[in-house]
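The block underneath contains the structure these notes are about, expressed in structure tokens.
Only a single protein chain was left out; the remaining protein chains are all shown in position.
Our next item is subunit A:
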Amino acid sequence: MALVFALRQLAHVRLPEYSRRTAAASWGAWLTGQRSFKTGTQPLRSNSKVTVHFVNRDGEKITVKGSPGDSLLDVVINEDLDFDGFGACEGTLACSTCHLIFDEEVYQKLGPITDEEMDMLDLAYGLTDTSRLGCQICLTKALEGMVARVPESVADIRQSKDGSL
């Protein structure tokens, strides 16, 4: 135990900035020294926030602001938006629960899509041609005023079709 304690002390002196991590902190960023605590990787250069309009499963519009570099999943978590089951794997590309649907012109501005994201999108419920995973979309000023629609979930379908559950 003494060793554990000593190491912990050392760690706190040497690496204080790493001792606080958010749920969405990136280990890769730590490894490469970028010190980002978000799923997004773009540097924080601007203080000006980006406005995002989410449309939830009931069709209600929720307008929030996020910082450039934040992912849309970060925004949902930071703003404490209640989309049931959203972002289950915390942005680690193991599920497709942060599936969002965009307008065509916004979709074109969202940046490149990786093979791993496409693989996960294949497993998304209610997939469209303009679907992306929220954890992979980083905010930029060019996306100001974007609309992101949360698709109907499997649970919604079940409730609407089968009253017994």
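Note that in this section a residue touches a chain if its C-beta (ideal position, glycine included) is under 8 Å from a C-beta of that chain, and two chains touch if they have at least 3 such contacts; residues count from 1.
Rule of thumb we're sticking to: contacts and distances are computed from a predicted model.
Colleague: Can you match the unshown chain of the complex to its UniProt protein name from these: "Cytochrome P450 27C1", "Ras-related protein Rab-2A", "Elongator complex protein 4" or "Ubiquitin-conjugating enzyme E2 G2"?
Modeller: Cross-referencing UniProt, the chain left out corresponds to "Cytochrome P450 27C1".
Colleague: Could you list which residues of subunit A touch the chain missing from the display?
Modeller: Touch set of subunit A with respect to the missing chain: 3-4, 6-8, 10-11, 14-15, 18-19, 21, 23, 25-28, 30-32, 41, 88-95, 97, 113-116, 118-119, 121-123, 125, 127, 129, 154-155, 158, 162, 164-165.
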